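For this view, one protein chain was removed and the others were kept in their places.
Let's look at chain A:
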Amino acid sequence: MRVIVPLQGVVQGKGGLFWGSVIPCALFYFFQLYFKNRRHHHRSPPPPPPPPPPPHHSPVLPRSLSRILLSPRSPAGPAYVSGRATSVARISADSPYYVGLRKAAEDPYHEVHNPHGVIQLGLAHNTLSQDLVHDWIHQNGTTAILGRGIAPYQPLDGFMELKLAVAGFMPQVMEKPIFFSPSQMVLTAGATSAIDILSFCLADHGNSFLVPTPHSPSFDGDIKWRSDIEIVAVPCRSTDNFNLSITALDRAFNQAKKRGQKVRGIIITNPSNPVGKLLDRETLLDIVDFAREKNIHIVSNETFAGSACGSKEFVSMVEILEAEELDRDRVHIIYSLSNELSVPDFKVGVLYSYNENVLVAARRMAKFSALSAPTQQLLISILSDTRFVQKFIEINRLRLRKMYNTFVAELKQLGIECTSSSGGFYCWANMSKLLRSYGEKGELELWDRLLNVAKINVTPGSSCHCIEPGWFRFCFTTLSEKDVSVVMERIRRISAATKSES
């Protein structure tokens, strides 16, 4: 280090007295300043930027009230919020995923009323078949809810009747006669709650989960924000078509161990998000072996199970465990009824576990994210209408496939290739040709252009922790066909602009 040399001069007495006093002073002053700034940043984050001018409908706090609150500060300083909250606030403000969501929420596209608004392609929600469910409710809604009376306090992990209905529904969705036991289910207000609950049950503060990357952009928050679990990335590469390799898994585990990180489990998403890959039977068995060898848990996030299509077969962990007597205790699966029924607003998640101790703890934790009684009544009625369910599954699947094919084909016409996908509500596109510079910076620059110039909210690969720059996730399941044309036109303009620059 360069500092050592002049200090050596001090020791050896060469012009040392001068440098000997200046350098340590300078260092001292520098460190003071550095730590003071860090402390300042840590303890009192800069005041929030003034709220943007409210559109028709102000999503931000009323300006007048905000101003009253922001100005007269108590002499002791602003009221403290936890380290956790500060981190959430910072991420919300800076992270592209959340910035994009916010912009799309504040300035949403509408064909007639807001044609220059932001088109939302960043949410992995499916509303393609929402109309079918709405029609059903319109025709049957009243009896569906009132027929059973408003419920008083009930088991907060879901009505048994609903669990039974779900046990009958999931095999229909997977198109296989798989057996689900209602007593192994905990129903939650959204799949995010199910992940949160498992994070609290399977690992302690500061422990880690292995997660193949690229992964869902919301995982960082879902897993870390409350339970404080670290994610150890298991990178998948385009050269492998982003498929998971057990070698990579092993390597990541060992490296984590060397760093002193305690790995408590692995979270796999199948079909994967954002790439849409299915894990085959052999890989699933390898994962079970791996987990057994390391004595860790497996969380199988199967929230996109019903969207699996194409030539490859969707294999659920439940199928694997039907054969394996051992190791069931370490496996926990998550489903999303809102995804399967194309009603993202319903927020219904299913935690399915073979571990009785986990179920006991999870049932207690379900109190913090329990499902609304009328929503449960409604779902019981819908799911019991097996004819409707059958028809729905068919139509929904067709619409998903059609939208996927259309979207990917049109991207291809623009020169943008996507990895082949077997499921999910999105496609994984290689936009590296449009990057001004190859790297994370270039990727974020493109993301910014897409959001603020083209006005489409897509998710950059870096938000998914993809190690290769230039990949973007496009969610297309909240679009109409007309919307797709608009999206493509906007991308074409960006593409043309980029080409004309080079």
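By definition in this document, a residue touches a chain if its C-beta (ideal position, glycine included) is under 8 Å from a C-beta of that chain, and two chains touch if they have at least 3 such contacts; residues count from 1.
One rule holds for everything that comes next: contacts and distances are computed from a predicted model.
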For the chain not present in this complex, what protein name does its UniProt entry give, out of "SEC24 homolog A, COPII coat complex component", "Beta-hexosaminidase", "V-type proton ATPase subunit a" or "1-aminocyclopropane-1-carboxylate synthase"? "1-aminocyclopropane-1-carboxylate synthase"
Given A:Met185, A:Cys201 or A:Ile393, the correct residue touching the omitted chain is A:Cys201
With the full complex in mind, choose from A:Asn126, A:Asn273, A:Thr303 or A:Thr375 the residue touching the hidden chain. A:Thr375
Using the touch definition up top, pick the residue from A:Phe253, A:Phe314 or A:Phe346 that touches the left-out chain. A:Phe346
Can you list where chain A touches the absent chain? 48, 55-62, 65-66, 68-70, 72, 74, 76-85, 88-89, 92, 98, 101-102, 104-106, 108, 110, 113-114, 120, 123, 125, 134, 137-138, 141-142, 144-146, 149-154, 189-190, 192-193, 196, 200-205, 207, 218, 221-222, 225-227, 264, 292, 295-297, 326-327, 329-330, 344-348, 355, 357-358, 361, 364-365, 367-375, 378
